[in-house]
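Every protein chain of the complex appears in place save one, which is left out.
Chains here go by letter, A, B and C, matching the order in which they are written, and residues are numbered from 1 within each.
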Amino acid sequence: MQSGLVVKKIKQNDNVLFFFNDSKKWLMKVSRKQQFHTHVGIIDHKKVIGKEYGSAIKTNKGKIIYLFEPTIHDYVMKSQRSTQIVYPKDLGYIAARTGLQSGQKIIEIGTGSGSLTTFLASIVKPRGHVYTYDVDENFMAIARKNIEKAGMSKYVTMEKLDIKSAKKMPQKDADMIVVDLGDPWTVVPQARKMLKGSGYFVAICPTMNQLENLAVALWENDFFDMECTEQIVRTIEAREGKTRHSFRGIGHTTYVAFARKVTTPKDARKKMHTEVVDVSEEEALEDEGLSPLKK
Amino acid sequence: MQSGLVVKKIKQNDNVLFFFNDSKKWLMKVSRKQQFHTHVGIIDHKKVIGKEYGSAIKTNKGKIIYLFEPTIHDYVMKSQRSTQIVYPKDLGYIAARTGLQSGQKIIEIGTGSGSLTTFLASIVKPRGHVYTYDVDENFMAIARKNIEKAGMSKYVTMEKLDIKSAKKMPQKDADMIVVDLGDPWTVVPQARKMLKGSGYFVAICPTMNQLENLAVALWENDFFDMECTEQIVRTIEAREGKTRHSFRGIGHTTYVAFARKVTTPKDARKKMHTEVVDVSEEEALEDEGLSPLKK
Amino acid sequence: MQSGLVVKKIKQNDNVLFFFNDSKKWLMKVSRKQQFHTHVGIIDHKKVIGKEYGSAIKTNKGKIIYLFEPTIHDYVMKSQRSTQIVYPKDLGYIAARTGLQSGQKIIEIGTGSGSLTTFLASIVKPRGHVYTYDVDENFMAIARKNIEKAGMSKYVTMEKLDIKSAKKMPQKDADMIVVDLGDPWTVVPQARKMLKGSGYFVAICPTMNQLENLAVALWENDFFDMECTEQIVRTIEAREGKTRHSFRGIGHTTYVAFARKVTTPKDARKKMHTEVVDVSEEEALEDEGLSPLKK
Partner (left out) sequence: MQSGLVVKKIKQNDNVLFFFNDSKKWLMKVSRKQQFHTHVGIIDHKKVIGKEYGSAIKTNKGKIIYLFEPTIHDYVMKSQRSTQIVYPKDLGYIAARTGLQSGQKIIEIGTGSGSLTTFLASIVKPRGHVYTYDVDENFMAIARKNIEKAGMSKYVTMEKLDIKSAKKMPQKDADMIVVDLGDPWTVVPQARKMLKGSGYFVAICPTMNQLENLAVALWENDFFDMECTEQIVRTIEAREGKTRHSFRGIGHTTYVAFARKVTTPKDARKKMHTEVVDVSEEEALEDEGLSPLKK
């Protein structure tokens, strides 16, 4: 321990990430009277209380367990799963690609397990907010617990609402809308209504077919700067004289689609264009971004 | 435009991203008296003022330009470069992997062009803060301008200081320390002093040799949960009946190393271990995370 | 030069790869009276004659040019292109995945520029053969020249024939059939007729939609062991103390589909299955490979 540091000690009811190794780690609330049984031995919670985060303890089998302060990454990875979660490699690129930042208003359509909700809230807080909508109450109950556990409830409003059939949109002027549905193209017009001008539409699309259907809908609903991506993270084992990529492969999780809302309708843009006479119609269409095909 | 929206109009001195297509876009401050000359025609700034973000205008050559509100992503990509910048794919994974969130205290060693600084500040603001150190005043001047332009100056403290030779560390109790130096392993002991227990050490390492040297230093300075990664983002062209990956390849930018600070020193951990008699020394060392080799 | 080696000297009319660096290299026939002008100087052919392969000469500007003996890789990369060629990364995986070997009988539908034809012939020769079909005489003329230049004409039979509408298949009992058409699914029944039992069907498919359509057709035409892949080759710059991946990215070329011909028709296989009573219909279908979905 460094002298002068304000050391954060673990207290009763604090969350702790018990870390044995990268594939064996447990996130739990510390409770004086509990013991936690693992294959590497028993962790006695009362030994944990009073320790600082980052310290190591021993199980009754003599194995070392590290007491890490859980991060949002840990909460996301350890969230209870009703559906497939959105993984850090994808979460991170969504944040960096859209310029997600503290203070923004975000709308999520399809709460799922709440992992994406938790991540978004952790960044936009304390003055920003995430509004999230789902239709499945069972999923919502699980998501609520996950968001609560990560301490993000205050920054999240969860509502049971079918955006597809909603008469009136519950929000407007959002900085970003993230859609995690099987058929994201069905809510593009609704998303458009809730977005501010030049705001970002983002969709979690596990299949190529979703990207394709979505691209058509985005184009028809006056979105532009469309980009579809996949994120791959590879791990490297850095060791003296033996550095190489990991033998473990990292498989597919999802593709992600991005687009920005344009407020001048396509017809008006076409009209702008046709006033000009010295370019061939077709060429101009492509050139001026009236073609959906990004070059 | 949707009725009821609080529409954000572009005013004199606002920053605007003039977007023609993905490879032709310009970020600039709007000034009533200026004209901007591009190969797709002249953009007259006074036509831009009063428009809402997300709308389209026409150049004198009849080409359509979209007026997007710049995001942190746009500021990062359009920052003036003194050195190689850290790219969104890498920024995003750093955020997601470490659980970067609003409110945190971050230290950056090696300010470079300030792109990473800008990104970190945009997330930790308004109550968090980024402290950044460099030794090159020319770089610092450029970084300062980039950070200023993105509106992040308030959340960033920049100081000329050589952390390697500093007698006293300028900060302590940081949630994360990010190092962007050619020899990141030289500041591991100093970084350790400024980090809170279980806090994250992150390093931008363009070469495998840096990862390798760093892994040794991290292990010797009581860091754990070490991971080295590379992030790859591939774009997909989603078009009806013709969906495929982009022909454009995306090349290498940097690898990234991650580790968490452990407060119980290695010696103490070894001692914990040796009290146990029923496991062979060697096995136990590896098992209990006393070996640097992650499995 | 090593003593005792039978040194191969370059003679009049031999092909030589003039290699300056990886992006500047030229493949040409040496002719005593020619001079070749490049931006790095003039190469005088008569200086080349009598040199051994692997030696270096000097241009009149004092630049060094290496005289390499062209390999099939060089012929493929330097082939005249009427259409997109198939790249070495994809050629190689086709060979390794299907067990392509000397002596086989191969059928190619869609000759294109003849690069794939050349590669296939170089491996199956001298006793194997490639039969290749196309409908475009202009493409065929270019392909013929490319195949001739690489010295593979003897092992290739090229015919103008529209396999889709052909009354009678021109060949049978092939070890492998490779299809390089925009709509490869249209020739699956024809390909089947020309393939031996358990022989390989391979298709060059630049888009995901082609893979999807093809998968349906292959399943319906009694193919099995279907696999769709994409091949990525990344280059690494290995240098003392500075080893890293190349900044050059390598983009998309094509996906490739593989499947093996099954001779017992689907109906007969289903019947086999239904004689068994102790497994639920659905489970069994999937289990026994009567479902196209590979697990």
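The rule is short, and it goes like this: contacts are C-beta pairs under 8 Å (C-beta built on N, C-alpha and C of every residue); 3 or more make two chains touch, one makes a residue touch a chain.
Computed from a predicted structure; not experimentally measured.
Of the options A:K24, A:R81, A:K154 or A:R248, the residue whose C-beta touches the omitted chain is A:R248.
Only one residue in the set C:H37, C:K58, C:R81 or C:K160 touches the chain that does not appear here, and it is C:K58.
The set of chain A residues touching the chain not shown comprises 206-209, 230, 241-253, 255.
Residues of chain C in touch with the missing chain: 1-2, 4-8, 19-23, 40, 52-56, 58, 61-64, 66-75, 88-89, 91-103, 119, 122-127, 172-173, 192-193, 196-200, 208, 211-212, 214-216, 224-241, 243, 255, 257, 260-264, 268-269, 272-273, 275-276, 278-279, 284, 287-290, 292-295.
In this section, only the chains that are shown with their structure count from here on.
Averaged Cα coordinates give chain B a centre that lies 42 Å from the centre of chain C.
Mean C-alpha positions place chain A and chain C at a centre distance of 41 Å. Chain contacts: chain C has residues 208-209 touching two or more partner chains.
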